[in-house]
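Attaching a single structure in structure tokens format; questions to follow.
With one protein chain withheld, the remaining protein chains of the complex are depicted in position.
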Amino acid sequence: MKLEETDRLEAFSDGVLAVIITIMAFNVKPPAGASAAALGGVLPRILVYVLSFVIVGIYWNNHHHMLHAVKHVNGPILWANTHLLFWLSLVPFATAWMGENHFAARPVALYGVVLLMAANAYYLLSRCLIHLHGKDSLLAAALGNDFKGKVSIAIYASAIALSFANRWIGFGLYWVVALIWLLPDRRIERVITE
Amino acid sequence: MKLEETDRLEAFSDGVLAVIITIMAFNVKPPAGASAAALGGVLPRILVYVLSFVIVGIYWNNHHHMLHAVKHVNGPILWANTHLLFWLSLVPFATAWMGENHFAARPVALYGVVLLMAANAYYLLSRCLIHLHGKDSLLAAALGNDFKGKVSIAIYASAIALSFANRWIGFGLYWVVALIWLLPDRRIERVITE
Amino acid sequence: MKLEETDRLEAFSDGVLAVIITIMAFNVKPPAGASAAALGGVLPRILVYVLSFVIVGIYWNNHHHMLHAVKHVNGPILWANTHLLFWLSLVPFATAWMGENHFAARPVALYGVVLLMAANAYYLLSRCLIHLHGKDSLLAAALGNDFKGKVSIAIYASAIALSFANRWIGFGLYWVVALIWLLPDRRIERVITE
Partner (left out) sequence: MKLEETDRLEAFSDGVLAVIITIMAFNVKPPAGASAAALGGVLPRILVYVLSFVIVGIYWNNHHHMLHAVKHVNGPILWANTHLLFWLSLVPFATAWMGENHFAARPVALYGVVLLMAANAYYLLSRCLIHLHGKDSLLAAALGNDFKGKVSIAIYASAIALSFANRWIGFGLYWVVALIWLLPDRRIERVITE
């Protein structure tokens, strides 16, 4: 038996996302010494890791749901997916830079730029999929007008600008987007069940 | 042919666990110099690596068995699984900190905290799966009252506290839990065979 | 149900390519300090990373298409594939050396050597596949005379030599090859659809 093309697309994406997550954990280097202060010094990095882990987890989750409703892939879709993986592959870099500089304004803003580009790439991928499957497809119905996706992009853009005013606003807004998505998104599940 | 959703959940989990294992091995840095003393200096880290390898291997094994009896997944299950992967992704960090500090009390206790949280996350995942499949399902029968899982959590909690009295008690108790699980768990296999 | 042998070949290749991509991203170390100058210092490495990411992405894409048209594998094919993965596994090394030395002539040439060997290995793999499936097979028809593959090899060979005259010519030619492949290759898709 031969797997579908979508299965290999998912497998490759899963592989990249799995390594991204583990590389980020690997970047949280154990502190020198066994004191509580040493452990405390690692806390900012752990805090950033939690955020990045949640964000990559959300992408895996949404990607999983979206691809499950997909029947065909073509060249543009493969590249739209690769494009998404490119921006997600920069998340460990942005995470490490932000964690090492204790949330200085510029790293916080750059982190937002990477998330903004990834969100755009995800939106682009969903449009390529709908283009192939048709506006009347299950997938198009399930994604709807993609309100959450558009709101996320708007919040990320604001967060980047506001990071230079107050970095904690930027960092806080990244959490806001994560929480928007953590609320279970029953759109696709509901349409498929119906 | 299209894979089941459970297949992708397993594939992603396998990817993360595979990278975790290899990252831990990568953290066992080769010593400077080729002397026997240099190699001896790495022994504590190798010892810790063996323990962590066995623990992650047990998780893969149990996860494999549990998911094999699963027929459906939903949003909460995906997130319960991601939550488990989060705590397991911190195992390399805790392993490295304990190995580098030659089993100082605090790193030994932190290692236990990570294992305790992972054990809790696994228990939570099994409850989510039973909730979806029903109390009369094959899965619920196979897991039973999860005696081993509850005992593990109790031992981990004790080990964390006892690490501050004597770190070797903590380290020894982690091995006790590992050995409890290494004894073949025929529960699921038996029920399925029947 | 049992997967085809080709599925496992693809899965292993996907795993290696996924880790290669993420390792290259990991090699782009965050700069010391949060200044714009610090970020600017990382730009050459990011530029090289983009090129290597695109190249590995093209390999995944082409590999995916080629293997999708494959029905059987044998020993020589498994080793031709492993041989290809070997040269691709050296891409992060060549990428890092070129990025760290700001495009000095020798690292730029070595990068080309690795790409040349990978292109040769890919060509060899395609010949092994055609040899097994026959000259009248769908696969042979789809690959045709492999014009792009031969042109790539010629350009890489030229780029290596020209790197010592002017390193930017070499670096530019690597981009030329990447762009040749980024133009969608509808050969295989077309033949299969017909």
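We just call them A, B and C in the order they show up, numbering each chain from 1.
In the analysis below, a residue touches a chain if its C-beta (ideal position, glycine included) is under 8 Å from a C-beta of that chain, and two chains touch if they have at least 3 such contacts.
It should be emphasised that the depicted structure is a prediction, and the values quoted were computed from it without experimental measurement.
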_Residue in contact with the excluded chain [from C:86, C:147 or C:168]_ = C:86
*From the list C:62, C:101 or C:158, which touches the chain that is not on show?*
C:101
*Go through chain B and note every residue touching the omitted chain.*
1-4, 6-7, 10-11, 14-15, 17-19, 21-23, 25-26, 28-31, 33-36, 39, 50, 53, 57, 60-61, 64, 68, 182, 184-186, 189
*Which chain C residues touch the hidden chain?*
1-3, 5, 8, 11-12, 15-16, 18-20, 23, 74-76, 78-79, 82, 85-86, 89-90, 92-93, 96-97, 100-101, 104-107, 110
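Methods note: only the chains that are shown with their structure count from here on.
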*At the interface of chain A with chain C, does the proportion of residue numbers present on both copies reach over half, so same, or stay under half, so different?*
different
*For chain B and chain C, let me know how many angstrom lie between their CA-based centres, rounded off.*
36
*Would you please write down the residue numbers of chain A that are in contact with two or more other chains?*
1-3, 11, 15, 18-19, 23
